[in-house]
Structure formats: C-alpha cells, structure tokens
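A protein chain is absent from this complex, but the other protein chains hold their places.
Letters A, B and C name the chains as they come in the text, with residue numbers starting at 1 for each one.
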Amino acid sequence: MPPLIVPALLVALAAAVILVAPLLLDTYLVNILVRACFVAIAAITVDIMWGYCGTLTFGQSAFFGIGAYALAIMFTEYGFGTWQIFAAIGAAVAVAAAVAAFTGWLSFYPGSTPLYASVISLVVPIVLVQILYSGGTFTGSSSGLVGFESFDLEIETWLRLAGLGLLATAVLALVVMRSDTGRLLSALRDNDSRCTYLGIDTSRLRIVVLVLSAIVSALAGFFYAGFGAVAAPENASFAFGTNLVIMVALGGRGTVIGPVIGALCIEVASAYLANSLPYVWELIVGLALIIVILVFPDGLLGAVMRLVKRGRSAVATTILQPAIAATAVSNPDAVAIEVRALGKHYGSLAVLDGVQFTAYRGELLSLVGPNGAGKTTLIRCLSDGRERSTGNVAIAGHDIARLPPDRVVRFGLGRKFQTASVFETLTVAECLRVARTHADPPALTSRSATLALPPAAMSVVERSGLGERLDEEARNLSHGLKQALELAMVLSLEPDVLLLDEPTAGLTRAERQGFADILTTLARRDRLCILLVEHDLDFVREISSRIIVLHQGRLALDGSVDEVVNSELVREIYTGQHVSHAEVPA
Amino acid sequence: MNSRLLTTSLALALAATTLSPAFAADPIKIGVPVGLSGANSVVAPSVVQSAELAVEEINAKGGVLGRKLELEVADDASGAAGAQKAFDALIFQKKVNVLISMETSAARNAGLPIVARGKTPYIYTSFYEGKSCSPYLYVNAWVPDQQVPPIVDYFNKEKKAKNYFLIGSDYAFGRGMLAFTKMYIEKTGGKVVGEEYLPMDGSDWTSIISKLKASGADALITSTAGGAPNVTLTKQLRAAGVSLPYGNLAVDEGTAKGMGADAAGIYLSASYVTGIDTPANKTFLASMAKKFGAELKTPNDLSVPQYEAVYAYKAAVEKAGSTDQDKVLKALAEVSVDGPRGTIKMDKQRHAPLTMYLGQVQPDGSVKVIQSFKDVDPGAQCPGKS
Amino acid sequence: MSTMLEVKELASGYGSSEVISNVGFALAKAETLAIVGKNGMGKTSLLKAILGFLPAWRGSVRLAGKDVTRVAPHLKRKMGLVYVPQEHALFQDLSVRDNLRLGLLSDKDIDARFEQVGGWFPVLTKRLGQRAGTLSGGEQKMLIVARALMAKPGVLLLDEVTEGLQPSVVDRLSEVLVRVRREIGTSMIVVEQHLPFALSISDRYLVFKRGEIVDAANVDTDAAARIDEHMRI
Partner (left out) sequence: MLTVALDAVTTAAMLFIIAAGLLIVFGVMKIINFAHAAFLTVGAYAALVGAHLNLPWFLVLPLAFVAGALCGGVTEIVIVRRLYKRPLDAILATWGLGIVLGQLITLMFGREVQFVQAPISGTVHLFGADYSAYRLVMIVAAVILGLLFTGLLNGTRLGLSTKAVIMNEMLAQGLGVDSSRVRLITFALGSGLAALSGALITPLSSVDPNMGVPWLIGAFMLVMVSGGSLLALAGSCAVLGTLQVLVSTFVNPILGGLTIAICAAIVLRIRPEGFARA
C-alpha cells in the first residue's frame, strides 16, 4: 500500500540511526540516552492516558517504580539468572496490572470526574513510595536497592535495545492510536457521556487502557533498573510522575512523538544543565511549563503540526455502505416502554411523582409540558437506572433495574440529548463508527476505509447532507448538521426505542421539516417507538401519534393528538386561560 | 562471570582514554557529587567549600606529583536517580581520577555500581549507617558503632537512664542508626520502651510525641533526616514540654545554632566540633575564614572529613607514585592524614578509627564538649575483607 | 419621549448558526413592548444578545443613547438594564432576603426598596428568612420579578414570566407591572407565549419568527387576532 511507504521508511531510518548512534556518541551521552529512552516509554503511556483518553495522570511513575523494584527485589533476593528474569518480568507485569486495576476501579466509575481521577493518580505514587520507605531491607527503604547483579550487556547494546524498544513502543502506540480503536479512546476524551449512551462501558474501557499502559510503564521501569542496577524510591515518586507529565505537555500531548521528543530533550538537557545549575534548571522547566500551557496548549510539536497542517485538507475518504440488515422486527407492535409509579425526589422536593404509561413500537409519542415540569428528568430516568427514586421502568421488556446507561442502551434504547452531543475532534465518519462499536468492534491496528450503517442511520446521513462531509471534523459542522449527526449516531445503535429531547431547537425551517419526515418514517416503516420532548406544539401536532402532558412532575394527560391539543388543561398551561382543577384528570 | 566480561570490556574502552600519556601539566580531577538540591542542599555548600580550600592549599604547594588538582562538582539531587546522573557525568564525561564526597546513603548506593564500572576510587566523607562495602569505597567518617556508644554510655551512667524512647525518620539512615542504638542499649542493660518513625518528609510529630510522653521513658534518642524533620521534631518536642535527656544523632552544630533556644540541652556525638582545641583545627578554621570571608559556611562534621579526604587522596597518590587506580586504592588504606580531627587512617576494613566528642548544645547555640573518646574503632563494617 | 433602548440590525447566534437576524426596534421611556412568537424562534436569544451574553455578530444596541453593544452584561445592569430570565432565575439556596439584596448593586438603599417592593408583593415580606427554593412556584416567580424591581430598572426585560403560573398570580403580576411603569417609569420588553397577559400590559408588539421580526404594530383590539394568524402559519 503506497501510503505506508513513507512511514515505513521513517521507521527504518530511525532504526538505522539507533543502531549507528552508539558508535558516534561518547559514553556519557550513551548512558544518558539509555535512561532517557526508558523514561520516554513511560512518557508515551502518560500521553495515551492524558493526550488520548483525557485523564491527566501523575501516577505512571508508580508503575515504572513497580517494574524497577520487581527486578531489584527479585535479583537481590534470588540472584541473577534466567528464571529470575522471567519471574521478575512476570511480577512486574502482574503487580502493575493489579495496582492499575485497583486504581482504575477507584478512578473510573460512572459519573467520576477527570479531576477526581487526577487526584487519585496523585495518591498512588505517594502511597507506593511510603510503602517502599517502610519496607526495610526488602525494599532498601530510602536508599533503594543496589548491588545486585543485573544484565550483562555492553552499553552500546543497551542503547540499541532501549532505542529499538522506544521505537517499537512509539510505532505501536501511533498505530493503535490512529486506528479505529484509538479514535474510540479519543471519543471517550471528547464526550464520555455520549459514549455511555452509545452502549460503551467507558469505565471498563478506561480501566483496560490504564492497565495496559501500566504494564508498558512497568516494563520500562524494569529495564531502567536493569540498566542502572539500582531501584530507588524516586523512580516511583510523584515528582517523577509530574516530570513525565511535563515532558508530555512540553512535547505535545496526543501526538506520541511529541512526548518522546519532550522526554529525550528534558532528560538530556537536565543531565547537562542540572548538575551545575539545579535551581535555575528547575526554574526554566517551571516557566516553560506555564508558557506552554498558556500559549501552546497542544505542546511544541502540536504547534508545529498546526502550522504544517494549515491549508492541507484531509486526504482520507470514507466510503459508506449498508450494514447487513438486522433481523426483522419480530413483533411490530410489542410494548416498548413500560413505566410504573415512577418518582424522582431531591430531598423533599418531588420532581416526578407517580408517572405511569406504556408505549408501543411504531408509536411517535410526544412529551409536552411547561419548563420545569420534569420532562428532561423523565427522559433521564428512562435511560439511566440509577436516576429514579421510586417505581419501575422496562425497555423492550427488560427491567432496567439500577443499571447504568450503557447497559440500558443494550436493551434497545437510543437517547439523543438536547444540545447536539457529538465527538468534536472526530470526523463525521469516526463519530458514526464509534456509534457502531457494539456491532463492528473497532480494528486495533488499522482504520477502516468503509463505514457500514444500518438503513435508518444511512438515510439520515444521506438526507441531511452529512454523506458529503464524512471526513470533516464534527466541530466544523453547523448546529443543524450536528443534530443530524447525533441522531444518525443514535440510530446506528439500531434502537427499538428512541428518546429525543427537543431535537428541533435552533433548527432552520427546512431542517425541521426534514426531521419530521425522518421521525415519521422511523416510526411507521422501522417500527421504532419514539418518545419526543418538544416545546413546539405545532411540530408535535404534525407528527405525533399520541401526546403525554407532564405538569408539575405529574402525568396530567395521556391521549391522542386531538384530545390533548384541544383539552382545557393544555390551553391553561400554554395560554394561561383559567380552567377549574376539577377537570384535570389525576 | 558475565559482569567481569562487562567490566573488562569497559575498562579497555576506558583505558584508551584515561591511560593515554599524561603530561605533567595534566590536572588530577577530583569528582564531588553532592546534594546541591534536595535534602542535603543545606550542608552541601560547606562541603564544597572545604574541598575548595584543600585543593587550593595543595596546589599552592606544588600540587600532587607535579600536577594540579581540579574539582568537578555535580549535583546528585540528594537521591539515587540524581546520583546516577552525577556519577555518570563525573566518571564518563569528566573522567575524574577520584570521587570524594559527602552524600546521602541513597546517592552513595546508586553511585557504587557506576564507580565499579569506572573502577574509580571513591572516598565517602559522610557519617552513615554503616556496612557499605565495595572494593572502591573508603570511608573517613563515623558509623553507628562509633557515634552511638558515647551518648548511650553517658545517659546510662550520668543520667541513670534505663528506659529509652527512639524516634527516627523512616529511611535507611534513621532505621540503621536506631537499629544499632537499640542493640547497644539492650547490650548495656537498658530497655527500649518505644521506637517510632515518620516518613522522611513528615513534619507532624504530634502523635509520636504524645506516645513518648505516655511511655514513661527517661531518655530520648532521635535519628531523623537532616534539616526540616530534625528541626520540626525538636521544636514540637519543646512545645510539648519534653525535657528528658535528649540525644540527637542527626544534629550538627550549625543546625543547633539556627534552632536557637529550642536546641539547648540536646546531646550530640560527633567526630568534629568547631571547638576542638588543636593547632591543626585552629589553622584550618582560620584558613577557611580567610578564604571565604562572609560567604563562609560553618565547618562541620561533614565538611571537615571532606577536607581531610582530599589530603588522604594526595598522600595515597604520592605513595603510589601515580594516579593508577589499583595502586591508589591499595595506598589509601596505608596512608594517614593529620587534620583538624587528628590523625586519621582508613585501615579498618576501609573505615577509620575516630576520636569522638560528646557535646551538649548550650542556650546560646554553641556546643560544649563534655567528654571525648579517643580513636573509637569502627567495628566490622566489611567483614571477611581486609 | 426619549428613547431608552435602541436595537439596530442586530444579528447573533451559536457556533456557526445565526439564530437572530437583522432585528431592529426602539423602546421609549415608560413604554412596554411585547415580543411574541412560538418557542424556539429566537426570542430568548434576542434578549441574551441585547444583554451581551450572546456576542453581537452585526448591528448595535444603544442604551439611553450610549452604544453598549460590546459592554459586558454586569456593566449594562449598572446602567439600568435588568433581565428576568425564564429558567434558573433564582438562587434556590439563598434566602428570599439575599435574593432581593442581589437585585441591588449595594446594600445602601435596601430598606427603602424593601418597603416599596414589599408593598407590591406583600406575600414575600412574610418570608424574607426562608430559603428561596422552598417557595411555591408562584411565589418564586414573584420573587424573581420583585428582585428585578428592587433596582428601579430603567429597562426591564421579562422572559416568559407567566409560564406555568396560576391565573391569579398572572393577574397579580400584570397589576404590579402596570404600577411599576406608572410609578418608576420603567420601559419593558415582555417576551411571552401568554398572549392575553402580554397584550394587556403592552403598548406595542413584535411578532418574532425564525429569528426575524415579521410583524410590528400597536396593541389594539384586533391585535390578538392578527398575532394568532402569524402563529398559525
């Protein structure tokens, strides 16, 4: 494939440089570079966690330290030998993975904030270092472990191995991050809750990424200690973790190459400068960090790439194709939503109380009511099992119990948010591909050139004009197109039940008409049950098959379009004309 | 086996550079990896100063074997990671002939494998917890076996202390010192009623002090990290009204002075105090004062061994007749130096017998010598090797 | 009559979509203008653009003769422009008294103002210490309006104040607004769905549709019918 020739040449060139370099450099620089390479590998893991997944982590140093200490403890206690090497690697991987899994469990749960995850990542190295300090001769306390026999390699060989290891890690990271899987991680960073409502278990995904990056970091630490024949508490410390973040920030987050450059430059420069000017050196690093964060948030490489990219348009083109049709609807009139005695309270304040209704497939049900009536709250309670205070909800016959949205979505529910919720830095095609994660697991190392969509999503894409802009970033779309994109994403889930919160707000007349057509087709032809929150009574009247009126947290009316539109209650609510309360059905 | 292969190949590589024909004008380089930043940054400047004085004095008298001495100072950030870089830089970049330095145990330990790779003699000039053993390492400062007995013996005898409470920072030095102290107390018939540690950067000693007060101890011995932990512990002890006999294994004169009234009454044990009444010490202090004037950092138990170690290296090179590393390493055990601390010879498993002083901090911050113990043996620090 | 507020060829929007286009009108002292139209037509956005929460893309806003198009919202408030938002208009966790205090820029004239506003909404004077969130829906609306009136506003922008209210409360509000206009000389813009209320207190009306003014006229007996015509299409 011709497009791969240039990267392949670059990699080959880099490999050649790494193999030749040790012959040209003096021993001191080679020493520094070996360490710098291992540090750079750890920096790549920080970049993946932060630049791609959006979690600012200070804790990768802990895993680095775990790797270093696994080697040091094993070689100190049992001597150096083949089985010890494998046992040490095994221990490094196992312990790092276990600690990462626990950290991940603490950091990532439905509703956790990025700030909280950052704070946890701070605590991990601090706790680990205290454990190392109090470990006595087993961990060597503050002095660390030294004096064990380690790998016997020439320093030039070390540099070649470390350099190739770094190159391999960087290439692997780049390939994966640019693959469909990598785009899924970016989607996670852009909009976690949208991912959740696309049926993706974001917490688990984040934990998996953390565990993998922890393992890589631990291996880097393992060889770092193997090279220096020292494991020290600093290798696991919060300060080192912060340094890794600084390297990534300066180099350019989310670029893999930037952090590598950042790590190598800082390590080498500090080796030459910090020995003689420790305080001034740190001052420079601190100032550089502030300036880069303020002026070049995407780091130096990011700034350069922006300059280079300017004027160059995306070259990739994505080809649409229909997805293999899902199994035909078995029972086109089945119960789609069943709500029983639903209540939602904040303390003593009841936002929803005793709401009860049933909706069937093929229905286009509108939910109306004044602001503050609880419409959006009701939508939330239908799609997230943990929201409601009392009552039961079943989607397509499945009780949603206390399940999080990503599980409810798998019962066949799709929810479109009020404000267009898409993945801003992803292209249209990538957004849709993320939405298809459940059906087409994303490729780990490659990017698909085709995009398979179910008919409903396909028709939205084609009718809205998104089809011509598949390779454009979502943030460049108009408001209306973003709304259409989000709808197409939700429809890519092939839902049985579609929840829409004011989908037409801010749309032009033509867009609105297009929306109406799409929705009616979905209900009639594809037998979806659509529940629509809408302000515009005319729009509601035009497309609904049934209307539910919510007033002050209670279900005030449930009937056909004519019944509701002409009811006294609706006129009272919407125009202020007085009606006696006796007429209001309970 | 394999490591030998590595070292020989490295040595060959080095031989090509370091053993190239040396002109008499070529200076002899002394590497000083030291904690310019981090925990040791407070005391490091005084260490560098005393090394500078020694070099200046020696150069003024014609150098060593007709060659000038030159100092190469590098920051080890007081820790292992920084030490690796500093040792790498000194040994492989600056290609120094010898390393002479006061460092944390972490930094020393991290440097040792690099020292071995470079086959460079290394004179360690900081007191430490003992038992560091490497063919390249010489130590001219005290170890617990030398420092602790004066205090404990004095407390046993003069203060009739039976029950000791030990407080330390949780790191190699703190734990190592107190482990020996505990062993020694129990050997001499006393009892340790409490032993508590705080993390190295900890500064809130509240609950430990409460435990101390509740323990019924009649003497206290502490071994914290230098600087902040030591200061905060002393201040908080005084604030809590603790007035037991208080032996501090980590305090030096300068710190005691800075702490003001809070330090008064503390017992310390050292191989050097400024008040040593010998001509050598007086000359040394005068030279320091003359050279550095207002910039002078008070000489102390860490900087004086550094000064003497430079002279020890000079003597060893002269005895060996060259800077050849094997010969110098052998000679270091055989030469003795007359310095501010008296005559010092590193002939006990590469450690040195030292005269120890038991002192007490006075209200004005000065240290009054109560007793001195001549040529205390360092004990077996490197058993099985000579 | 002097012009209090003058909007000229104003356009604004979100992201890349223009929500209001080419809007222009003038509001005289002590005049009340109703802006009617269906939901989602950009009425609230117009108020936000006048206030400066939405940046003006084109056009200008003048307040009492001064160009305030680029002036920050909090400074416009200091110039006498007061806004009553439709949603999230109360500090639920603050007391009624604190909510009212926030209607003034300083605590200096607070007692005198409490007295006048309390006279208009007697029910609030009994609940000064209560948390605003614990008031009934109608009381909350009254509090929101009362807070706006604390300032003796020169220009008052009311966004859907009647939504979800009992008719008795609506009546009370229109009564107060008429008095305010008479006693303080406040100019008002009322954005409303509730036509009878809007027309009962306004001198003129604008019909808003898809971000543009499609009709503007004085309120007369036929106004309701004409507006109805627009709303239906």
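By definition in this document, a contact is a pair of C-beta atoms (placed from the backbone, for glycine too) under 8 Å apart; a residue touches a chain by one contact, two chains touch by 3 or more.
Keep in mind that what you see is a predicted model, and the values were worked out from it rather than measured.
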Among the chains you can see, which ones touch the chain that has been omitted? A, B, C
Of B:Glu72, B:Glu129, B:Asp170 or B:Asp301, the residue in touch with the unshown chain: B:Asp170
With the full complex in mind, choose from C:Gly42, C:Gly59 or C:Pro85 the residue touching the hidden chain. C:Pro85
Out of B:Thr232, B:Thr274 or B:Ser372, only one touches the absent chain, namely B:Thr232
Contacting the left-out chain: of C:Lys8, C:Lys29, C:Arg62 or C:Arg77, that is C:Arg77
For chain C, enumerate the residues touching the unshown chain of the complex. 51, 53, 72-75, 77-78, 82-83, 85, 88-89, 91-94, 98, 101-103, 105-107, 147, 151
Need a quick check: the contact residues on chain A for the chain that isn't drawn. 56, 105-106, 109, 111-116, 118-120, 122-123, 126-127, 130, 133-134, 242, 245-246, 249, 279-280, 282-283, 285-290, 293-294, 297
Residue list for chain B contacting the dropped chain reads 37, 41-42, 170, 196-199, 201-204, 206-208, 210-211, 213-214, 227-228, 231-232, 235-236, 238-241, 255, 258-262
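Just so it is clear, only the chains that are shown with their structure count from here on.
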In terms of mean CA position, the chain most removed from chain C is B
Centre-to-centre distance between chain B and chain A (centres being mean Cα positions), rounded to whole Å: 53
Chain centre separation in whole Å, for chain C relative to chain A (CA means): 42
Interchain centroid distance [CA atoms averaged], chain B/chain C, Å: 78
Across the complex, what residues on chain A touch chain C? 349, 370-373, 478-480, 502, 504-506, 508-509, 535-538, 551-552, 572-578
Mind listing the chain A positions that touch chain B in their complex? 26-29, 31-32, 35, 130, 133-134, 136, 140-144, 146-147, 149, 152-155, 228-230, 232-235, 240, 270-271, 274-276, 278-279, 282
Contact residues on chain B for chain A in the complex? 2-3, 5-6, 9-10, 13, 36-37, 73-75, 77, 79-82, 84-86, 88-89, 92-93, 104-106, 108-110, 112-113, 170-173, 175, 197, 199-200
